[in-house]
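The other protein chains are all here in position, but one chain of the complex has been omitted.
Naming follows writing order (A, B and C), and every chain is counted from residue 1.
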């Protein structure tokens, strides 16, 4: 189980390669990517993330442990980047590999939803007009 | 929308790059990978896939069109490889990008389930003991 | 018309062949003729679907000269 906070670009391929095992028939990768518009339509120049790194890593490990308890065959990685990110860059990657696809999808979806709800990470939207706003996740987990 | 049957290794990164747009905040990639054991535990040396290529491509396009009808913001790619594949190689890749992750997950899951049910593609398991068996998908869509 | 077979049916029948059909013959008639020629097809009757010119069709569809008829065993992609 890879659980990391990183400052540099996330290498999703390397994560996938280390998660995949010969027993795996399906691998699901979710990447959260910086998009050009906020939910309210404002033009975004980039995002800035910060984390309580120790607690964030611990929350990733707790999430991975919950996945292991319910789906022991799943191999999981959770990696979040902090610092300033530009449009199109990967902020978070969740990779789940499993013998069958149902578990891989379920584990990846659970992990990203749980991360957004529980992990002490903060996001500042930096708009093209110069304003900066700290944006909170909705608990519903339905938004990116 | 990328809908392809290919004979060479699937370049999932290139597919993701062409699917991702600045409007996308989440991208989900599913890869079906050749695993070392069949469902009954037999050791697999590799898989062989064949397709009715015209009908398979048409079925991918129909699936993509259904996704577009219900989730117009989703950008989707469906690529299946044919020929002989070894353990760990990617047989099928479904990539879905969307403004928010819920749609990306839903589209990727729908597309791979629909492909397994509807696309005229056939799989032969080639076991280490030399036997070869054509394997059918269960309609439940719960298996890899 | 041209016949295309896939997977285990291809192994029995070959990948493709040209077949002459009688006027008014249906896809089902074609299948019956193939079964007479290759009795091992019988066990695949239930799972096999047909396509005419790249579209799924029923056994009742008539076959015309120039058609491409495909025999499709149960799918296994993904």
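In the analysis below, a contact is a pair of C-beta atoms (placed from the backbone, for glycine too) under 8 Å apart; a residue touches a chain by one contact, two chains touch by 3 or more.
Fair warning: this is a prediction, and the values are worked out from it, not measured in the lab.
Q: What shown chains come into contact with the chain that's not displayed?
A: A
Q: Touching the missing chain, which residues of subunit A?
A: 32, 49-52, 54-56, 58, 80, 91-92, 112, 115-124, 134-137, 144
Operating definition for what follows: only the chains that are shown with their structure count from here on.
Q: Looking across all chain pairs, point out the one with the most C-beta pairs in contact.
A: If you count contacting C-beta pairs, the leading pair is A-B.
Q: Compare the CA centroid of subunit C with every other chain's and tell me the farthest one.
A: A
Q: Counting in whole Å, what is the centre-to-centre distance of subunit B and subunit C, each centre being its mean C-alpha position?
A: 26
Q: At what distance in angstrom does the C-alpha mean of subunit C lie from that of subunit A?
A: Taking the mean C-alpha position of each chain, the two centres sit 49 Å apart.
Q: Nearest whole angstrom, what separates the Cα centre of subunit A from the Cα centre of subunit B?
A: Centre-to-centre distance between subunit A and subunit B: 23 Å.
Q: Going by the contact rule already set, what residues in subunit C reach two or more other chains?
A: none
Q: Two or more other chains in contact with one residue: find those residues in subunit B.
A: 32, 112, 144
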